[in-house]
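So the structure is just underneath, and the comments pick up after that.
We show some of the complex, not the whole, and keep each chain where it was.
Going in written order, the chains are labelled A, B and C, and every chain counts its residues from 1.
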């Protein structure tokens, strides 16, 4: 409620068209619903331009089912669930229409949005082991309506694989660079394009990769301009942000 | 040189209008100039949509002067220099027209671009000690043409300072959140707006802030969507990326 | 035994009312009982104002049962057991009256104290995954007699959920802020109230949360005054301390 809306409402009160009690209600009205163990943010579609998302890790299948059913019964057509176990997906599919991708552990309950056609997000990975994280990003961006081009297994140790796809990269509005190990993909891609690059370090690797720390530090220290970084393995965060930028 | 341009050029060769030697030259032509200690990227304006930037740290004042003079003599109207010491600025100002801001250590040699009016980038800081980094971001974004709104000293421990500026934040196309210590500003701002938030951890703090590590980790773990992170104290990187997104 | 008591006792010796041997006994009397593998602190109720607590992790079910039975047979009405596995609870319930909460893994053997009504401790969590730690704190504080108000899932990325409960927070004598990921909840709450805030970082998160390190550092670097921190996932410690402060 901005200043003008507030003044307008107060003038309704002054004009007797709105009782003080109702005005209190409106101002204080909680923009979320309380399920006890979770407070669902039903106004988020308005406030942030995107529907509520359920972070599935650390929630029981019953909790997920309860939240999903609550959201779908409140005019939402669909809800995105990340990091949902196959078991929870199995359980949820008994009571709701569900699309589920076992690789990325992404689920979409309700009506899955149609083909995404807005703009162009290119998602590149260093290796094949980074694909689950890349798919989490891709399915998220597509869910929100962005067109996604996948460019997998183009790690910098075989730089010609990347160079041969320079045009494909040049056509991107946003690039998501997903890589583990030394995470150099973000820097090289960052130097090849003139659009924002969202770097996603992955926990792929062993030894001194320290579960993604090596890739994370590399990406933060990228000497290419236009690169920013999200958390290790955070495909959802990258896909969400890429969609946001893609649609500007 | 994309596929079509390449084919066009090769057809000139086939038609005898271009000699093989000249074609070799064009394909191999180095898109940078070599000063011995540095290779200046003169085509970057074309390729990345932004002029060459000089990272001043670790360069002698003589090196900076040499690179600046080379760039300005190649049709560039101005050049941005980051992390330039007051001493180097003093030295450079003897041979070039120079704007220099001692707080952010940003210099602009040549013609400083006129008032930046594109879009709206809001730059918020947690405290007053974060201002130098914020100014590095602000001057960078303005240099590239973006309008910047400064919102300083709105750390989350006095949340009303931030809430009272909710409208100002709501009008941003991009927000840069600059904070040291616990770095919580990025998460709170990230939940208040529906545009991309670029988080800049700063090395402000003491003890267990470990020179910015605490703020860095906080920002990477932000539970708000739409937040990405750049290196500790990397005001330039944030400003450059924010301008890129702001102009999409 | 303070100076005055010591002098009084020695005067009894001087007066012949107490033999030297008995005096030695009294001075040296061990204020704990020795079970071989554990030394139970039976005087703690006097010395620290709270009964013995059993830290269940790393103890076998038989060891827990032995210690519980020993304590209950020494005039204690009940004993609190933390981090007790469901299996140990099952085993213990065969020989003792037991309340057990599977979520927080808290057990109370013997007579569970009646409704706790002293003061008001508000326990807030950032998300639903933090609830097990929060419940460990809540059940501990209630066991010692404090009234607890639960305020779950009010993470800072949806700051209105927290602002709407400002009054509830304002009525607290102590607040416990439980959060993983970026742990910003402690700072925001710390700025909203004028009572002590005990921050509990949790290991909830992934990637660069490094099992709670991110939240721990955030909370230690809180720029809000009145905030102190306990170990990662240490709900018991927070509940114990909150009760202590609440009753002052």
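Assume a residue touches a chain if its C-beta (ideal position, glycine included) is under 8 Å from a C-beta of that chain, and two chains touch if they have at least 3 such contacts.
Here the structure is a predicted model, which means the values were calculated and not measured.
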{"item": "Size of the entire homomeric complex in copies, 3 being in place", "value": "8"}
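Simple rule for what comes next: only the chains that are shown with their structure count from here on.
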{"item": "Same-site or different-site touching of subunit B by its copy subunit C, using the half cut", "value": "same"}
{"item": "Per-chain CA centroid nearest to the all-protein CA mean", "value": "A"}
{"item": "Distance-maximising chain from subunit C - centres being C-alpha averages", "value": "B"}
{"item": "Where subunit A and subunit C are represented by their mean Cα positions, the distance between them in whole Å", "value": "38"}
{"item": "Cα-centroid distance, subunit A relative to subunit B, in whole angstrom", "value": "25"}
{"item": "Distance from subunit C to subunit B - Cα centre to Cα centre, in angstrom", "value": "49"}
{"item": "Numbers and ranges of subunit A residues touching at least 2 other chains", "value": "216, 231-232"}
{"item": "Subunit B-touching residues of subunit A, taken from the complex the two chains share", "value": "2-3, 47-50, 53, 167, 170, 173, 193-196, 198, 216, 220-221, 225-232, 237-238, 240-241, 244-245, 248"}
{"item": "In the complex, subunit A residues that touch subunit C", "value": "28, 30-32, 37-39, 41, 44, 55, 57-59, 63, 201, 203, 212-213, 216, 231-234"}
{"item": "Parts of subunit C lying in touch with subunit B, wherever the complex brings them together", "value": "126-127, 155-159, 163, 181-184, 187-188, 190-192, 205, 207-210, 213-215, 217-225"}
